[in-house]
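Every protein chain of the complex appears in place save one, which is left out.
And then subunit A:
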């Protein structure tokens, strides 16, 4: 897993690209080809990820952004409804907010 080596702030497009890469790693490239992954995609309904897939996605996010954001803590705070409705956009906004508070 690549660690971020610079403190450079990422814009939302860059964050989206990184997250999309993680989704591809979790669910497999051939499936992603058939999917239209957008910022509005929800993990449960649109991407049809089950709980273990969401957990392994979050581990990748944590490994990548680990030093800069408390992603696991943020995700842990979510209740069931929030998790069901979780979209890529929510995560992008959260990462952005962490960057801007540095």
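Note that in this section contacts are C-beta pairs under 8 Å (C-beta built on N, C-alpha and C of every residue); 3 or more make two chains touch, one makes a residue touch a chain; residues count from 1.
The rule is simple: contacts and distances are computed from a predicted model.
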| item | value |
| --- | --- |
| Name under which UniProt lists the unshown chain, selected from "Heme exporter protein B", "Probable glycine dehydrogenase (decarboxylating) subunit 2", "ABC transporter permease" or "Glycosyl transferase" | "Glycosyl transferase" |
| Of A:12, A:38 or A:82, the one touching the omitted chain in the full complex | A:82 |
| For subunit A, the residues touching the chain missing from this view | 27, 31, 44-45, 48-55, 75-84 |
